[in-house]
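A single protein chain has been omitted; all remaining protein chains appear in their positions.
We just call them A and B in the order they show up, numbering each chain from 1.
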Amino acid sequence: MKWAVRWLGALVLVLGLAFAQQGRLVIATSQDPQSWDPIDTFLLAWGMVGSNIFDGLVDRGTDLKLKPGLATRWEYRDNGKTLRFTLRSGVRFHNGEPFNAAAVKFTFDRLLGPEGAKGPQQANYTAIKEARVVNNLTVDLILERPDPVLITKLAGYGAKIVPPQYIKEKGDAFFNTNPVGTGPFRFVSYSKDQQLTLQANTTYWGGRPRVQTVVYRFIEEPATRIAELQAGRVDIAQGVPVAQANVVKNAATLNLVPVGSPTVNELRFATDRPPTNNPKVRQAILYAVDRDAIIASILQGYGKAIATFQTDMSFGFDAGLKPYPFDPAKARALLQEAGVAAGTELEINFVSTDATNREVVQAVAGYLQAVGFKINLKPYEVGTYFNDIIPKNKNGQLYYMGWGGWTLDYDNTAYLLYRTGEFWNPVFSDKTIDKLLDDQRATSDQAQREKILQQIAKYLYDTAIEMPLYQSVNLWGVNKRVQGFVAPADDRIRLLTVSVR
Amino acid sequence: MAVRPRPSLEPAPPAPRRGLLGLLHQPELLLGLALTVVMLLSALLANVLFPDGADRMDLTSRLVPPFTDTAHIFGTDPIGRDVLARVVYGGRISLIVGIVSVVLAVIIGVAVGLIAGYRRGWVDTVLMRLVDVQLAFPFILLAITVIAVVGPGLWKVIFVMVVTQWVQYARLVRGQVLSLRERDFVHAAQALGSSDLRVILRHILPNLVGPVIVLATLNVANNILLESGLTFLGLGVDPLIPSWGGMLADGRNYLQTAWWVAMFPGLAITVTVLGFNLLGDWLRDRLDPLGRA
Partner (left out) sequence: MTKYAISRLLQALLVVVLVTLIVAYTVRLSGDPAVALFQGASAPTKEDLERIRSALGLDRPFLVQYLEFLGGFFTGDLGTSFRSGQPVAQLIAERLPATLLLAVCSMAISLLLSFPLGVYSAVRKGGAVDFWIRALSLVGLSFPNFWLGIMLILLFGVVLRWLPPSGFEGASSLVLPSVTLGLILTSTTVRILRASMLEVLRSQYVTVARSKGLSERVVLYKHALRNASIPILTFVGLQFGGLIGGVVIVEQVFAWPGLGSLALSAIANRDYPVLQSTVAVLSAVVVLVNYLIDLSYGLIDPRISMES
């Protein structure tokens, strides 16, 4: 009898374990990136899925720290002109072909060649001249010029390692919708704008995944996404709108998981037209808006005040700079000094599909009305806004800008936003800033770079080139049956250690 | 309204009473009139009722529930603005959107329909194919493309509505004209030497009023809601200018936590729609010279 009980217990245990591995996890995200080729995309929505299918030479954990991925170690050689990687051995792609130096070379040839030229990722890796195979498990990246954030970029999407045989046989178009990588989950099926299914890669080099099947559902409308979470049909929902945070928080079966992201939000000034071409007016506007109150009320605390257009995760961050305080009296005084009459019109442009932004700009408008401006808010559809209005300088005096900051280095933000003639910088031009930006790119001395980046931030802060609003806090809604889920700052969820009860 | 059930399938005879006394015997008209007048008056007198305007925000009192604070009878919205004031001011924009777009579309549509139906021939063919193009065009996609190109704004939204809706009237009117122009009284007028313009204005146009009014009153409501749909898709007007449609769209994330944000503008639309349509039904009965129901 005792014997039977013991066996029964063991059986239950085994069944339990087997069951744990057979679990099904459903994740709802707001966007379908529509292409699963890592060189075709910049979308965070890609990273939520792609990070589980593909691996890079370098990996970045949920704590944003760099760590070995498919390469076990790397070192700079030849005065920083060569970057040598030692590869992990015994790794196979999901289709069975081996991962080796040839695969790495194929990946970079493809990224830097004509196929990469069709997508947006190539531009990020132009510092690399080519990849050279040293032996089966050693690869050299020959560099065109130094790139201080190259290692970070190698943890990015574009440098995810892809299978050479598979792509050569099936073609790039097929690979787009049938991705194969080395990651913890293998691709099963995909239907556009509906869902994508993954299955555990039981031979993953980093360990065995704890769920058998993962289904990503693409649900754009936030109210619907949250309803699915509440109905228990979705286990993890990305992008809980602040307005619904309490609905999730108060539900007995759900957890609300907030995570500070490197994404920053601001209203940028058009510095080429009155009245925002006057630094005094810009400062007045900064003093006029109670950004802390906006964060506390509209964002319900799910946001952090920022003084410059970066977070404390960013290289070049200066803790000494504090946001302009809320001081409407000072704002009025500055406006008077600048000769700005009451009733002066300001136009603010923004993308109105984001309900939270929509409320934030209305609150900003309310504060600016209080110091005498007449505000016109102009909402735009997202495609028009980022393709037409901003790059072509069709915007008003203030316009909304969000910035992913995924390289966690202020260079990536500052160079692209403030360097004369850059795509996202149609009007602002300042010789001091241009020189500083070029200087920090020319040096590989990190301490020196940090100093210059801080100088840049300080200069932009003093001349009030923009109104930094807040650092985004992303809200994830998670069913309590999900174990081991860590909300990542960069939206790249890792499902290797996630399980469901 | 008589609530007694009618045993026969006989249609009710039209109410013959006229004058003020007659009004009292037509509760539908009375109700329609009352609702319309209330909505129009509150929109007209918005700045008398709420001299401070509707955009006074207070982040410290956001989402105050209704009927708890005498300063905010309908509660406050996510930015701490008074919902009642916004509903009242919102009436201005929504009624402008609803009425102006419909009036313009009616003018264009009726004119085109009259010409096409009366002239027939190639004019008719060309105009009607144009109508088909327009009818085949998914409205929302046209709206998005147009607004993406010309940018957001109240008058642009109205423009899109006029562009997409005049065809409904054109098609309706053309069909009616085709049958009317063969009627005896039109032939008689033509035989007596009346000019085409006179025949159209005196004999044909009055007979079109009924169906056009029914469609128009339906479309006033429709357009107020279309503005809401555009806001839902992120193509609406300046959110500082309150409109019922915009308020409804903005309230969709608060349906579970603050129902009043979307409910009151929705009720305002209901009241307006009821008022306009009850009035429209009555007008149609009155203005239709052929006495059709």
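One rule holds in what follows: a contact is a pair of C-beta atoms (placed from the backbone, for glycine too) under 8 Å apart; a residue touches a chain by one contact, two chains touch by 3 or more.
Computed from a predicted model, the values in this text were never measured in an experiment.
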item	value
Hidden partner chain, touching residue among A:192, A:481 or A:501	A:192
Sole residue of A:72, A:203 or A:387 that reaches the chain not shown, by the stated touch rule	A:387
Subunit B residues that touch the omitted chain in the full complex	1-3, 5-6, 8-9, 11-12, 28, 129, 132-133, 135-141, 144-146, 148-149, 168, 171, 175, 211, 214, 218, 221-222, 225, 228-229, 232-233, 245, 248-249, 252, 255-256, 262, 266, 269-270, 272-274, 277, 281, 292-293
Residues in subunit A touching the chain absent from view	32, 34-35, 40-43, 117-120, 122-124, 172-173, 176-177, 191-194, 217-221, 223-224, 227-228, 230-233, 381-384, 386-388, 391, 404, 406, 416, 422-424
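Everything below uses one rule, namely that only the chains that are shown with their structure count from here on.
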item	value
CA centroid of subunit A to CA centroid of subunit B, Å	45
Residues of subunit B that touch subunit A when the two form their complex	55-57, 59-60, 62, 78-80, 144, 147-148, 151-153, 231, 233-240, 250, 252-257
Contacting residues of subunit A [partner subunit B, same complex]	222-223, 241, 243-244, 246-247, 290, 293-294, 296-298, 351-353, 355, 358-359, 361-363, 365-366, 369, 375-384
